[in-house]
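All protein chains but one are shown at their positions in the complex.
Order as written gives the chain letters A and B; numbering starts at 1 within each chain.
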Amino acid sequence: MSAGVQRGEARTRLGRWWQDWRFHLSALAVLVPLAALPRYYSDISLFTGDAGLGSGEAKHVQVGPFDLQIAEFWLTAPIDMGVAGARKQFSVSLCQGCEHRIRAIHARFGKPRSLRAAGALFSGSHVRQTADLQVPPSVDSSDNLWLTVEEWDGTVHHGDIAVDQVSPATAAWLARKEKQQ
Amino acid sequence: MTIRKLTFLTATLLGASALPALAHYPFCTCEAHGADVICTGGFSDGTSAEGVKLDVISYEEDVLIPAKFDASSKYSFQKPEGEFYILFDAGPGHIVEVDWQDVEGIEQ
């Protein structure tokens, strides 16, 4: 049969090997999932909370009467998400018993101007909630990460922590950004 | 999209180990055109912001212009006097704040 994909007419040993084996080389693609497997498992354990609050070390932040713990979700600088800007994720854990009083926790880079503008909102359980923050272009390394707690009775509290405390990579990213300006 | 929902996806539908990847981010970008400021809003998945609240608020916390995004997911207004910020407000947690200094092309 002469139609179809031809074997070729190589005469050298290497050429013949190539002709016989070239179409089996895609089996090497199996190495890709093998290589990706450890990262996959570590990501999943981060999602389920098996790996702790976040990738970063959890730090205490006092917000009014509440002692919260915050950790960065990934140990990376903010990720550029196009129109949605540079994004950075954090997770928080409430003090024991505080879940009965705390209605919501918001987070923002820089001091919030009002409750409406308190920033991203944490979602999840009282032991582990996460939020996805935009880093506004005007934020610089002198701005802290601000948390706003709303109580069920309407009381609002603010608290802050230095960015380099909770995310050294973000602090370095902000410093780099300033240098470029 | 919250990590909780992603965990659900992880377990059932997709198995995606995504965090920002599948999110439904609100966004708002503003540009200065002469005396006017034009803001474009929306959600990162492509959903329009039509009907979403957009307030222009002074640094003294007075709402200078209460508005809503139009059918083209935009809103334009005359640049107010003094310092202000623009608040895209689709409800708690679904906000985007644009400081006047972050308005593209504005005279500082």
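One rule holds for everything that comes next: contacts are C-beta pairs under 8 Å (C-beta built on N, C-alpha and C of every residue); 3 or more make two chains touch, one makes a residue touch a chain.
The rule we apply is simple: contacts and distances are computed from a predicted model.
In the listed set "Transketolase", "Amino acid ABC transporter permease", "PepSY domain-containing protein" or "Thiolase", the entry agreeing with the UniProt name of the missing subunit chain is "PepSY domain-containing protein".
Of B:39, B:56 or B:90, it is B:90 that touches the chain left out of the display.
Only one of the listed residues, A:95, A:127 or A:169, touches the absent chain: A:127.
The omitted chain makes contact with chain B at the following residues, 2, 4-5, 7-8, 10-22, 24, 43-47, 49, 51-52, 90-94. In the full complex, chain A makes contact with the omitted chain through residues 1, 3-7, 9, 11, 16, 19-20, 22-27, 29-30, 32-33, 36-37, 39-41, 43-45, 47-50, 52-53, 79-83, 93, 99-101, 103-104, 115, 121-129, 150, 152-154.
Going forward, only the chains that are shown with their structure count from here on.
By the touch criterion given at the top, residues 2-4, 6-7, 10, 17, 19-20, 23, 25-27, 29, 42, 44, 57, 59, 61, 85, 87, 89, 92-99, 101-102 of chain B touch chain A in their complex. Of all residues in chain A, those touching chain B in their complex are 40, 43-44, 47-48, 73-74, 79, 81-85, 87, 89, 104, 106, 113-114, 116-121, 123-124, 130-132, 134, 136-138.
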